[in-house]
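For subunit A:
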Amino acid sequence: MRNTVSTKSLALALAGVLAAPAHAAGGGELVIVGNQEPQSMQAQVAHKEVNGIGLRNVIEQLTRLDPETNEVLPMLAVSWEQIEPTVWHFDLRDGVKFHDGTDLDAEAAAVSINWLWSPENSYPVRDMMGPQITAEVVDEDTVAVITDGIDPLLPRRMYLGGITSARQILEEPEDHSVNPIGTGPYVFDEWKQGQYWTSTANPDWWGNSADDTYGEIFYDSVRVVWRPEALVRSAMVESGEAQVAMFLTREECDRFGAASGIDCMVKGSDTFLQFRLDYQGAHPLLQDQKFRKAIFTGINWEGIRQNLMSLSEPLAGQMLPSVATGFADGIEQYAYDPQGARALVDELKAAGNEIPTLEVTTRLGSTPRNGEMIEAIGAMLGAVGIPTRIAVEEPGIFNPRAVAKPTPDRSYAWLHVQANPLMDYALTFGAHYTCAGNVSVFCDPDFEARANAAAELTGDARHEALEALVVEGHERHIVAPVGLLQRAYGVVEGFEWDFGVDHRIVAVNMRETK
Partner candidate 1 sequence: MAVVDVKADMQSDQPVLDVRDLKVTFQTPRGHVHAVNGVSFHVEKGEALGILGESGSGKSVSVGAIMGLLESPPARIEGQVNYRDTELISAPASVTRSIHGDRIAMIYQDAITSLNPSLTIGNQIGELFKVHRPNMGRREIQAKSIELLEAVGIQPARERVNSYPHEFSGGMNQRIMIALGIALSPEILIADEPTTALDVTVQAQIMRLLGDLRGQIDMALILITHDIGLVAENTDRLMVMYGGGPVETGPTDAIIERPAHPYTIGLLNSIPHDDMKGKKLIAISGSPPKLNEMPKGCVFAPRCAMAKDMCRKEIPVMTRIAPDHSSACHFAQEVVDG
Partner candidate 2 sequence: MKINNAFFAFILKRLLNSVILLVIVMSLVFFANRQIGDPARMVLGNGASEEAVLNLRTQMGLEDPMSQQYGRFLYGLATGDLGKTFRFGLSDSVRAGNDANALSTLPIAMDRLPATLILAGATIIFSVLVALPLGLYAAARPRSPPDRAIGVLSLAGVSIVEYWFALVLVLVFAVQFAWFPTSGYGTVAHVVLPALALSLRPIGRITQIARSSLLDEMAKPYITAAKGRGIPMRRVAAVHALKNAAIPIVTTIGDETINVVTGVIIIETIFGWPGIGALTVDALSIRDIPLVEATVFLLVLMVLTINLLVDVAYAFLNPRLRIG
């Protein structure tokens, strides 16, 4: 905490000498404790909050989502228009400067967008991309974003892509990984690897004077620290070392609620837990609906959700909540039916099938208690006569396996979290229900063609087309949804914070009232 005093005094000095007009500040330092250190400070990291906690205080995007309605709102772009089916024009906000003093003009935006989504860089943000995205300059204030195919979700997708200094990208690309230069309300200060990263309030932030700003600077500076141990994170809020501790468990949350001086904030997220089971190309039995049904109904999903995935909302037998485009009414979670599952397995055995040993894995630390969950899954499947081998794997092992396609000697399932910040089933299908999908083990050209067609539709047509596919996916036992994650934060008492299902740690939406 050695910077506390100096930063504070600097901010006070700025406030006093320059008397920055609409710059409220004075809230001191905001300390946020997350669970892991960002691996880099690249603009692309900002697409997922957990990958780069707090980075959205520094980097902004063309669009943003309304925390209440999830509707797309202007941010660095004040308006946009679909000129052609695959061409969108974004009108940039005037007078916005990057933290290095360069202007945000169409040229800069185009460089940044092309850098972010480029196949050469191969950033993970591309998992969130539909058709390939490229950008061109139209005029000084207008940038054109061109997609290879029709993508009605583009303005929403633009909310994932951080815009950073073009000068840095062109002149010092290696600096891009460690020194983010955005347009946001906080200016990146220092990333002390292994310890923290800090940023200081930006007196020249456009949002200080804009009518359609999305918050107000309260804190003078933001410090993000990380502790992998949940116990240490909550201890930091209890001891007053941090105002916000991320990812509490329900029990901790209950305790925080009951204690004085600290509070717990809980909210549903855009991230769901799912069980993916090898399909096409895998062990032949896994392509048998009976066997898949035996697996999907041999697991007590609701028991796991309630007791292990303690902070969660039920999913109605599908991946996304009811607000999502394509949500299908009337589907229910696969019901737990051990007798039925057992009977199916016995039937398969009687028919001369040898039941393969199912390998069930999950990624170390992807969600709390996932280790216990796969233990439960293993034991439940064992009880209906399906042998399993379970493993909690570190990312280095898990990730490559997650993208490898099934082979006939493989019978593999994973339990993993998946975010759908767009709240649209097209994204889910693209990833999980298509032959080329990054993590897809399902491959049905007919299904895929219908999914691609649906992705190009808009309005009710889109919703209905996607809904039909959701129902079909449910019946074909493609992926089992487990639950929608809620995330809980330990905060100091009197902490106010507006945030949406994307759970962005944005300091201008936070303040302390005590």
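The candidates came about this way: all candidates are chains of the complex that A comes from, given by their letters.
Simple rule for what comes next: a contact is a pair of C-beta atoms (placed from the backbone, for glycine too) under 8 Å apart; a residue touches a chain by one contact, two chains touch by 3 or more; residues count from 1.
What you see is a predicted model, and the numbers here were worked out from it, not measured in a lab.
K.L.:
Sort out for me which candidate, 1 or 2, comes into contact with subunit A in this complex.
P.N.:
2
K.L.:
Provide the residue numbers of subunit A that touch candidate 2 in the complex, in ascending order.
P.N.:
So the residues of subunit A in touch with candidate 2 come to 1-2, 37, 39-40, 42, 119-124, 126-127, 173-178, 192-195, 225-229, 231-232, 235-236, 238-241, 364, 394-397, 399-400, 402-403, 438-439.
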